[in-house]
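Only one protein chain is missing from this complex, and each of the others stays in its spot.
Chains here go by letter, A and B, matching the order in which they are written, and residues are numbered from 1 within each.
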Amino acid sequence: MKFDVVIVGAGVTGAMLARNLSRYQLSVCLLEKENDVAMGASKANSGIVHGGYDPEPGTMKALLNTRGVALLYRAAEELNVPCIRNGSMVCAFSQAEEAHLEALLRRGAENNISGLSILSGDEARKIEPHLSGEVTKVLHVPNAGIISPYELTIAAVGNAMDNGVSLCRNFAVSAIAKTEEGFVVTAESGETVTGSYLVNCAGGNADKIAALAGDGFFTLIPRAGEYMLLDKAEGYKAKHTLFQCPSEKGKGILVSPTVHGNLLIGPTAIPVETENSRDTTPEGLAEVVELSLRTVPSVDTRQVITSFTGVRASEKSGDFILQESKTVPGLIHAAAIDSPGLTCCVAIAECLTALLAQAGLSLQEKESWDGTREDICAFREMKDSEKDAYIKENPAYGKIVCRCETVSEGEILRAIHQNPGARDIDGVKRRTRSGMGRCQGGFCGPYIMQLLSRELGIPMEQVTKSGEGSQMLIGELN
Amino acid sequence: MTNHDIVVVGGGPAGMAAAVAAYDAGCTDVVILEREPSIGGILMQCIHNGFGLHKLGQELTGPEYAAVYAKEVAKRGIKVYTETTVTKVTEEKEITAQNREGILKIKAKAVILAMGCRERSRGALNICGSRPAGVYSAGTAQKLVNCFGYQVGKKAVILGSGDIGLIMARRMSLEGAKVEAVCEVMPYSGGLTRNIVQCLEDFGIPLYLSTTVVRIHGEKRLEGVTIAQVDEKRQPVEGTQRYIPCDTLLLSVGLIPENELTRLAGIPIDPITNGAIVDENCQTAVPGIFACGNVLQVHDLVDYVSEEAERAGRAAACLTTDTQSIALETKAGYGVRYVIPQVIRSREAGAELFLRVTAPFGKVRFVVTDGEKVLHTAKRLKAAPGEMEKLTLKPEMLKAATGPITVSLEVMA
Partner (left out) sequence: MKRQLTCIICPRGCALEATVQDGQVTVTGNACQRGAEYAVSECLHPVRTVTTIVKVANRENTMVSVKTETPVPKESMAEVVAALRKLSVAAPVAVGDVIAENVCGSRIVATKDIT
């Protein structure tokens, strides 16, 4: 297949680029090595819309963060993705850290961020009663927010597909050749896809993709961040996203509500060997517990429902790499998209689109383009009378499958069939929250396996947790 | 909004027994709301035998035990809504439920909560490592094997020596899988002794006490686990780590009463049992709302679930509105983890006390005291946390009592 643009990587960067390109009269193909989109850093990060006070003025990060916040809020609304402008606070515990807050305030002003202010510890505790008594001052960032990063990615890919973009899953790029036809991209399976332009949005593997394309000029440094997600019963302990003072390692351990009402604590920042180092460790989780208690001493970490590790891909310059290759024309890199990459994703997509245009891609807007997407889970927000009417039209919505998160069969069927359809149990979980609650899929898991088997037309023993190799069953009893 | 005298939430062993008992006590307008396609609850996947010896005088399998009660429910014409999930119960006893026909709103005179319990998951244990397929709670694996007919793995390690884990060790072995080990973090087993014998010893499966799984390995499907011995504080002992290759890890690490609806209704919960605080009739602090079975306290024997539920059903039928007066409170003393009921409202009828001990003991004596005064004692040859104890207090013991009634344990020589 020949496309105008081939995008490698269906993380949030590739997803937003695909969506943005779907406005134009172009054929676009999005390649993803996993069985679903948002499988790298886009599914395991803090889910924060950063205020923009942190990046070094003049960097791409600063520029795109400032522009990106409003763009992201708008995209979240269009795509019906859970997003809350809850504001954030950076906490100082000492005079030295208070000085750091002042520096951040100045930096925020340089970055054109409005609304920032420094509050005393007591003022902060008035609006955030569980904040530690040791906090002396905070930087209050009213425009910051929280968002569900994987739902954003899924929705952006779905919207792009609704507007004509092709998604190829399980396409692990093994070779890239530049020919007269364009970039011929070959998968491990032998499949090929050709594109006139190639955009490298491969997240933690962007350096490898760059090398395959003959432009391996950078090396990514993977750093693992471990998180713990606590029960909704703990959700009330923080209204704002509460940061400690940032260090060279990252923005520090945060305590934050999630858009779904849980409490998220983490991440650590531990250098790891590869992008695939996604184990949680006793040391890492101990650090998460210790440092989050410093911010909010009353957090009950025994209320953990799951813990996970995300791997961020940074580069030594500390800034994003967003540029056309200097040696391979038509190859665009979006690499080293670590924090605040999620906040910047729409702004990055704009920037990449401009880079493609500069490289010669012709951008003709389609006559009609619909940038909106319906929420799979809209049902659960309805009033009882609306639900009743809806169930009478769609009986599958009456049958609750996941009792902990109250997810109906109708929502699960929709998750399987709405672009980009869920193909495995984790995919259903990320789209509907089924299995994300207290029982972690203990009750609903077998039923979701049956639904996937039936709807995808595959035998039960081919149903996977997360793509080939992660089969749930080994076969019928025999 | 429709009206019913009694709504039973859940059609497992507790819900069925409560509904039947309420009917027989004279309240014929009883309905059961059940989320599964048929009543029977978790018994339907417990295909092993050992149920009913105490209550029915015969040894049955789980589905047979359920069938006995399902027949009684049917015989009385008690209406059962299946595939109907209750999403809300209010203090005013208004119930919201949904099924494929729509939203149901029912106003009840009494509500009996019988939702059962759920298994503690991997997340709650915070075991480190990767997140591959092949890590199941034991009950989930039981459902896949016994109801759907699939093999979940070929080589398994089981964490936790709760009864479901032990039963699944035997079940997987019988179906051709190799169970490498059962690891128990405590220095004693959480399951019934008979299950250690017939599920592990019969199949040569080792039980490692004071041992836990410290790491999960494998990217896509489980490849192995690292186990380690633990010290008195349940922390891994350095140097005792051992890798066991396996494709399946079953977790049988505790059951938690499923009380989300209870909390939503504003009913106070006992932090030790994780179930509602109840009186001798299983009535919660909200008048007309009762709780019984594993949603109240996790039982080891279904026979006691049925008995408890019958008490709740009878009381719901002859609804007493008294939930305020407290005649006597109960307390757990030395060696006792909890006592149910937490309050006794009437001295007239006597009371049955249910409790669990804090650790395994040899020969013991339970002593029930009212202040300084000993009301009752009961000897046991042994006592273990995995085996619920029942003490019966006769009306004459309570007549002059002032409370609190304390149950403690004395170790006997």
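Quick notes
Note that in this section a contact is a pair of C-beta atoms (placed from the backbone, for glycine too) under 8 Å apart; a residue touches a chain by one contact, two chains touch by 3 or more.
Since we're looking at a predicted model, the values are computed, not measured.
Per the touch definition above, the residue from B:Glu352, B:Glu387 or B:Glu410 contacting the chain not shown is B:Glu387. Checked against the full complex, the candidates B:Val31, B:Leu301 or B:Met397 give a single residue touching the omitted chain, namely B:Leu301. Listed residues B:Val9, B:Val31 or B:Met44: the one in touch with the omitted chain is B:Met44. Contact with the chain that does not appear here is found for just one residue of B:Ala25, B:Ala67 or B:Ile269, B:Ala67. Shown as candidates are B:Arg194, B:Lys379 or B:Lys399; the residue that touches the absent chain is B:Arg194. Within chain A, the residues in touch with the undisplayed chain are 450, 460, 477-478.
In the full complex, the hidden chain is touched by chain B at residues 44, 47-50, 53-54, 59-64, 67, 145-149, 174-175, 192-194, 196-198, 202, 300-301, 387.
Here is the rule we use: only the chains that are shown with their structure count from here on.
Computed centre separation for the pair chain A/chain B is 39 angstrom, with centres defined by C-alpha atoms. On chain B, the positions that touch chain A within their shared complex are 35, 83, 85, 87, 96, 98-103, 105, 118-119, 121-124, 126, 128-134, 136-137, 139-140, 143-145, 147-154, 175-176, 214-215, 219-221, 247, 256, 260.
The touching residues of chain A, when paired with chain B in their complex, are 228-229, 276, 278-282, 285, 304-308, 384-385, 387-388, 391-392, 395-396, 398-400, 403-404, 406, 408, 438-443, 445-446, 449-450, 460-461, 464-478.
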